[in-house]
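Only one protein chain is missing; all other protein chains are in place.
Presenting chain A:
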Amino acid sequence: MSADTVPVTGWGRTSPTAARPIRLRSYEEAVAAVRGCGARGGIPRGLGRAYGDAAQNAGGAVFDMTALRRVHAIDAEGGTVLCDAGVSLHRLMQVLLPLGWFVPVAPGTRHVTVGGAIGADVHGNNHHVSGSFSRHVLSFELLTADGEIRTVRRGTPLFDATTGGMGLTGMILTATIRFQPVETSLMSVDTERARDLDDLMVRLTTGDRGYRYSVAWIDLLARGAATGRAVLTRGDHAPLEALRTPGRLAAGTRARRDPLAFRPPRFPAPPAFLPEGLVNRRTVGLFNELWYRKAPRARTGRLQRISAFFHPLDGVPHWNRIYGRGGVVQYQFVVGHGQEEALRRIVRRVSGRRCPSFLAVLKRFGDADPGWLSFPVPGWTLALDIPAGLPGLGTLLDELDEEVAAAGGRVHLAQDSRLRPDLLAAMYPRLDDFRALRAELDPRGVFTSDLSRRLTL
């Protein structure tokens, strides 16, 4: 019973396994740790926001990257940043928003590291315009299994294997990222309601072009004619003049004095031991009803803070505790354009099964990026959080997998904790290339995770 292992889980808190955590404080320590990590290998871990087992490594090492958190250089004119892989997007917002630069892609939480964002090739509500995170990465330094540090540039096989490669090609040490310019730290937001799924899909198809950011929250407990009713939130960064427009911001408010301020609110965390079953059909049904009713039928130009627009849940630390010790499963899939019927069938199925999901989000993806295991492809993506304890959930999700695979779609590996391994090759056509590159680059399997074991990546 060795004392130096600790149980590790993903954000969903399902399937804990024990690993040796190694906190890396310098590149030298990183090289030494990778060279000496033992038979069961190691996997880099950032802030642990992947829902599944991507940053777990049973019986081996888990490299805690969060101490490598220096921002090395900022080009305040051109908007490029060179930083360590353990720097969080939250930190980058704190540093760069006052200079007028914003992260090129903001995923559902800003508490992810740069290394994690590249490894999972995360996407945001601007995917239809800006693509996924890797599109804005110019190069990175990768510590590979042989203990060497390589500079990896765009357009090389190693770059494309690493973006979306779930940390299995090596450990990213630093990255150079291009940011986007903003005039203020506020968002100008349009909100509208869609009365059912078809209405929602029409609105997303016709209207997305006019917005940089677009996402729909969808009520999967609504049934009958209201199946798939939703609230669309779309917007863009507010220009400076929007703050000066009379009537939109009271004179003398903080936002007007300091248009680039970034002060996200912070609420208390839920208690550590909440009972299972708080997130159930009744509570989620009530929440969904209120959330839908509270949203305006149509409102344009509302000013909202960046934190409220992108990351409403980030203000509550450990919010995943609300699911109790049973944890939560996130299921995110994408099906291509022209597969709307598959999407409708899945939504009807989930609604019919009354899955209590209050974080269900539908979005249209734009063009794909070249990462071999990168998730986004052009089409429709739906993400749902479902309590892992829901009876029959495993079978239901297996059935949805079949539907998704048959429609040529795929599920998101960063969220996955339960995919049937034999479906993976159909979902990710470049899987064989990925396996071949790994066999060559890392024949001993130094970089190994529970995810890679479960799905033989």
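We adopt the following convention: a residue touches a chain if its C-beta (ideal position, glycine included) is under 8 Å from a C-beta of that chain, and two chains touch if they have at least 3 such contacts; residues count from 1.
Simple rule for what comes next: contacts and distances are computed from a predicted model.
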*Which listed name, "Short-chain dehydrogenase", "ABC-type multidrug transport system, ATPase component", "Sugar ABC transporter permease" or "Peptidase", is the one UniProt assigns to the chain that has been left out?*
"Short-chain dehydrogenase"
_Which candidate, A:48, A:108, A:327 or A:409, sits in contact with the chain we can't see?_
A:327
*Looking at A:58, A:216 or A:437, which residue reaches the missing chain?*
A:58
*asked:* Going by the contact rule already stated, which one of A:12, A:86 or A:259 would touch the omitted chain in the full complex?
replied: A:12
*Taking the full complex into account, what residues of chain A touch the chain not shown?*
1, 5-7, 12, 14-19, 40, 52-53, 57-60, 326-327, 329, 388-389, 393-395, 398, 417-418, 420-421, 450, 453-454
